[in-house]
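Written below as structure tokens is the structure these notes are about.
All protein chains but one are shown in place.
Right, chain A next:
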């Protein structure tokens, strides 16, 4: 086949008119550059940029799934008792399936179609019109299907984060219904308000322009607040806090947390929606904040308990990643270090002290890390955001307080307040409905047997086989 084609092209070369040959070898005349040439050059450049951006965005989408896929499942799985590991991992995995299906049917449309300032419409139901051409409302250099699947990965991890608050005591069926509905009632509207075209909090033209680069409010505040509400609604695990409930495998949690750290590069740097310098900025900030947050939590714990624990170090890193999420594409690297440090200290305080003061059983600290860290990060974004990194409000316009735009902090407060209110209200309504129909909590007997056997009929560890 190759030989035939080669001989054919050799033949056509010999048959070329001599005039054309001489035109190719001598320098082209000025007049030879036509409108068509410019157009084809522009097309080639555009196509090259699209391919470069698309490559990074597809990798980013895969990295964000990695955060739920093995990352969160292992992180949470290691933190529960051994009789609940499969039940816990299945909760994250179920989101990978259920939210995907809902996203295709209506979730993406409710988040990103044209609609009101609170929620998207039905324009993209069943992915109608979501093609391989870019949607210039969001990302002009990647296929809209890439944007859609990238955003889907965020929609998957957000409800999965909540599962940490009700670990070891919710029915699988109730969890599946509650979190599926949650992704439509809470996640899609919040994503629309912050990122959707015409959204209330959209930095680009919203009535209250708030800055949220990669989901500090959309992902972490919503999941964290819903986690707190769920933990309180559901009540404590039997025996909490008198009985010891230590993590059954710190090794699994350690691997999970490190996968989260790596996956977060897709989460934050991918939120640049392209492979340009803004992605680099978000990448560097993400990494920096994780490092100082691990340090901050570890030092706080060392002082508090006398020892620097592995669980403290990895929890701190996650807290820093949460806090830098809204800021990652708006701040300079040194403020990122500060945001991380603040998150490490603040979240450890929430987990060590505030949780026991109030006595709620946020089993794996979804509120203490995501709710607290997300809120802190969203507020600090208003302080540290600078036009030098991202002129989000137009060329030359001040973005955050460091640029002199102190009012941005108020916009951030409004964004956080709306996220708190929507999450708390939506979660309460859904919990009530599911509780009255399916029933939320496993029986006391099933709880002591463990979710693995009672909900799934299998065991994570069969040491006799």
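In this text, a contact is a pair of C-beta atoms (placed from the backbone, for glycine too) under 8 Å apart; a residue touches a chain by one contact, two chains touch by 3 or more; residues count from 1.
Following the convention adopted for this analysis, contacts and distances are computed from a predicted model.
This figure omits one chain of the complex; the name its UniProt record holds, of "P-II family nitrogen regulator", "ABC transporter permease", "NADH-quinone oxidoreductase subunit D" or "Aspartyl/glutamyl-tRNA(Asn/Gln) amidotransferase subunit C", is "P-II family nitrogen regulator". Residue in contact with the omitted chain (choice from A:286, A:315, A:375 or A:455): A:315. The chain not shown here is touched by just one of A:34, A:136 or A:244, and that residue is A:244.
Chain A meets the missing chain through residues 241, 244, 246-247, 301, 304-305, 307, 309, 311-312, 315, 348, 351-353, 356, 365.
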